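Take this structure first; my questions come after.
All protein chains of the complex are present and in place, except for one that has been dropped.
What follows is chain A.
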Amino acid sequence: MSLRILVGVKRVVDFAVKVRVKPDKTGVVTDGVQHSMNPFDEIALEEAVKMKEKKLASEVVAFTLGGPKSQETLRNAMAKGADKAIHVEIPEGDVAKVEPLHVAQAIQKVVEKEKFDVVFVGKQAIDDDASQTGPLLAGLLDWPQALYASKVEDGGSGTLKVTREIDGGLDTIKVKLPAVLSADLRLNEPRYATLPNIMKAKKKPLDKIAAKDLGIDLTPQTKILEVAEPPVRKAGGFVADVPELVQKLKEKGFVKG
């Protein structure tokens, strides 16, 4: 097989950053905060690059919809093995308003223009945890989907055999190509970008497309009412014995009687 794989990568606040809510409660602070590639997208990318190394794929293209700073994420993707990148650019200020449907629509347009056999995304982004881009895209394209992949193999005659971790066991399915895949945590361990590859990435092509040229409507469909910090956990207390514990639970109304 020589598949062309499109990998969706998203620029998110780094997983190690302690996220802080903006004072006006409209979102989280992103200014001056370390960002990196969504870890699940990194896993999707790694799998695509591995498929290319196994000669299952012929080309890996990284895709993102995001502000000018997302270019950094695409360069990083190319340093990790993507052959080229497509950047659907929007103003930095609009980044927080992007919804999974917008991304799915943008990918749909790209896939309709260029022929891809697989679209690979992370199972979710660690910022909004929506987990919707993959399934929405499969719906828009009317392609089969294989979500939460923990193993991807050649299924023979134009199919992929995908193992998914589900409650109580493993679910193995065969999908006909073209298909939409999403990567789960244990699919692989992404590699570091080595220096020679970082240098090479600078010379790889990065296509920029303005969102409006794709003919997609980025009007938000949801409205954020409020973003708040999780409530601070109150300090606990010690009880001397079980009767006192029961007594306290009754006082607080957790136990009836």
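As a working rule, a residue touches a chain if its C-beta (ideal position, glycine included) is under 8 Å from a C-beta of that chain, and two chains touch if they have at least 3 such contacts; residues count from 1.
Methods note: contacts and distances are computed from a predicted model.
J.: Suppose you had to identify the omitted chain by its UniProt name; would it be "Guanine nucleotide-binding protein subunit gamma", "Very long-chain specific acyl-CoA dehydrogenase, mitochondrial", "Mediator of RNA polymerase II transcription subunit 18" or "Vacuolar protein sorting-associated protein"?
T.: "Very long-chain specific acyl-CoA dehydrogenase, mitochondrial"
J.: Decide which residue listed in A:I166, A:M199 or A:I224 touches the omitted chain of the complex.
T.: A:M199
J.: If I consider the whole complex, including the chain that's not displayed, which of A:N38, A:N76 or A:S182 touches that chain?
T.: Checking the options A:N38, A:N76 or A:S182, the one contacting the hidden chain is A:N76.
J.: Touching residues of chain A against the unshown chain: what are they?
T.: 31-32, 36, 71-72, 75-76, 79, 192-196, 198-199, 201-202
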